[in-house]
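The other protein chains are all here in position, but one chain of the complex has been omitted.
Right after this comes chain A.
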Amino acid sequence: MVKKRTWASIYLFCVFVVLYLPIFYLMFYSFNKAGTMTHFTGFTLDWYKEVFSDKRLIVIVIDTVIVALLSSVISTALGVVGALAVYSTKRRSAKNALLSLNNILMVSPDVIIGASFLILFTLIGIKLGFVSVLLAHIAFSVPIVVLMVLPKLQEMSPTFIDAARDLGARRRDVLLKVVLPFITPGIFAGFFMALTYSLDDFAVTFFVTGNGFSTLSVEIYSRARQGISMSVNALSTLIFLITLAIVLVYYFFSNGIGKAKSYSGGRRV
């Protein structure tokens, strides 16, 4: 038994090394005086200075985060409604049709989605920029949220709803007090998936950016012709650290709430 566990931890360790090593490699060279990723010649903070002096880059980072947050909030709302709709569809064939339509959006290549959005936006006269990027991101995030929320709904026993209705709950109460709390983990998972998809996306975003509005992935990609400067490493390091901080805060925060709840719950009993 003990042996099994050591093997498991060795395996886990290796996986984490593979996942994190490239990130640390990149972070390490963000302090390199030579400005390359090949040999380390000395410690410098110049690249960080460069990041903070490049106002345009910082604005792009902020814009990227704003788009990601807004699009994932909106697409989570839409996706939850969508998942509820799919769940409550009674006819099997209709349900399958809805799900397949959702999945087609998931698997169709980003390039095609991006190009069709570009054509659509220019056709109906939406100026390329913040709004077009936001709309496109909402559109490709909704199917993800649906897919994350739906299993939670299916997991939920229908007897919950029946019981609630029997006990006199109105439809609204059933939704707010029974269904939503049950699927909350799915909603959060959907939200965070949408967030990462939006932060990551290059292909769709590339087509619909314009008028000076750009996101980080598009900007970094267009800098690649000149070879990526170490300031991009510095920026990545900063973003990694901020993400880490957010995850830690979230962890303590949610742990704190969880503990407080179970404690008071215990007292009540």
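Criterion: a contact is a pair of C-beta atoms (placed from the backbone, for glycine too) under 8 Å apart; a residue touches a chain by one contact, two chains touch by 3 or more; residues count from 1.
Just so it is clear, contacts and distances are computed from a predicted model.
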| item | value |
| --- | --- |
| Listed names "GerAB/ArcD/ProY family transporter", "Nodulation protein E", "Spermidine/putrescine transport system substrate-binding protein" or "PadR family transcriptional regulator", matching UniProt entry of the absent chain | "Spermidine/putrescine transport system substrate-binding protein" |
| Residue touching the undisplayed chain, where the options are A:A85, A:M106 or A:L180 | A:L180 |
| Residue touching the undisplayed chain, where the options are A:L118, A:A164 or A:A189 | A:L118 |
| Touching the absent chain when the full complex is considered, from A:A8, A:L21, A:L45 or A:I58 | A:I58 |
| Chain A residues touching the omitted chain (full complex) | 34-36, 38, 54-56, 58-59, 62-63, 65-66, 69-70, 73, 118-119, 121-122, 127-129, 132, 176-177, 180-181, 184, 187-188, 191, 206, 209-214, 218-219, 221-227, 229, 257 |
